[in-house]
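Only one protein chain is missing; all other protein chains are in place.
Presenting subunit A:
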Amino acid sequence: MKNSFILRNPSVLIFLGVLALFTLGVTFMSEATGAGLISTSFVKTLGKTLCLCLIAIAMDLVWGYCGILSLGHFAFFGLGGYMIGMWLMYERTRQIVTLSMANAEIPPTDQEVVDAIGSQIFGVVGSSDFPPIWSFADSLPIQLALVLIVPGMLALIFGWLAFRSRVTGVYLSILTQAMTLALSLYLFQNDSGLRGNNGLSGLQNLPGTDAIPQSLISIWFFWASALALGLGFLLASWVVSGKFGSVIRGIRDDEQRVRFLGYSVEGYKLFIFVMTAMIAGIAGALYYPQAGIINPAEVAPIASIYLAVWVAIGGRGRLYGAVIGAAFVSLVSTWFTGGQAPDVPLGFYVVKWVDWWQVLLGLSFVLVTLFAPKGIGGLFDLFEGIRSPRRHGAALGPDQGSLQEKEAQE
């Protein structure tokens, strides 16, 4: 198969190999399945990081390849988390309630059980009735489907309205910010039905796994996240490798020209927007059980801006760049904000990284955008350029004076 997908895209194989090695390494160093060199909480951090890498792939598809600077993809991420969180919270509360009621003299009716679950879950917001959006919370398959459907539908409606009116560029970015802000403000209300600013909590406890230690559960989620990231990378590379990739990169570079070729630009944008929203939903559904809690602050506008920063620092327009950016920046950020980074005493002032990290991040974003627009991923070009300037002996231009291959560096 000279023309097979893997051969045409060697980076896919390399990426999957590195991911597999990383997964194995973490597995053999974890507390549950290995030597116990890394703590359960760090396994969770790594698992969460993989989910962030997955949403970074989605961001790279929509921004790096299709040119839509969406600053609202964390809304879809959060919605995915809420959808799975509803089932986790309902099912676990149901088990606790059933257990505590089992000793009652009169066996509880189904309605009594549901009421007891309701007052357990919604007690904090002064209510005990299930709002309509919890109708399917007792069914895992339906809530799993909603992880895809809810972000997908929101993206479909929002995208249809925005793209149809030909809103582009910075105006679209502002609209997406408004969308995620509106969602977050709505979720903050107690009567939104999702416990207001308390959010959903206790998500790290899988129902029916009380006997299984968190160290093992964290490894399961780590594997699931790694699998999702691998599949997401495969899907995204397949999407961008063929003619579809050509068309969306065309839309990024010259939308009007694509339109005059007969492609419905709006349809393509909508397709990629909805698809990436669903990927973001899956990433969120894997992230929040590892985080243990989700609240409306997670979908605040700043989260989506961070996402764009990760992709920019990693190198937009290449999928592994987005992954590297998300992993690198979010891990470094954990290190700096976790109080582990040593303070820098300047004599007259002590730089505390917890406070200064944001400044450093902002500064590096500006510097990368100005001086290294290819981001961290651009470093791979440097290595590759030294190895093989793939110009097949041709000069850089047709004229006599143009740069020749010997002079050229890719």
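Here is the rule we use: a residue touches a chain if its C-beta (ideal position, glycine included) is under 8 Å from a C-beta of that chain, and two chains touch if they have at least 3 such contacts; residues count from 1.
As a convention for this text, contacts and distances are computed from a predicted model.
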Complex member absent from the view - protein name from UniProt, among "histidine kinase", "Response regulator", "FtsX-like permease family protein" or "Urea transport system ATP-binding protein": "Urea transport system ATP-binding protein"
Residue among A:Val247, A:Ala297 or A:Leu379 touching the omitted chain: A:Val247
Selected residue (touches chain absent from view) among A:Tyr263, A:Trp335 or A:Trp356: A:Tyr263
Contact footprint on subunit A, counting only the chain that is left out: 239, 242-244, 246-247, 249-250, 253-254, 256-257, 259-265, 267-268, 271, 392, 394, 396-399
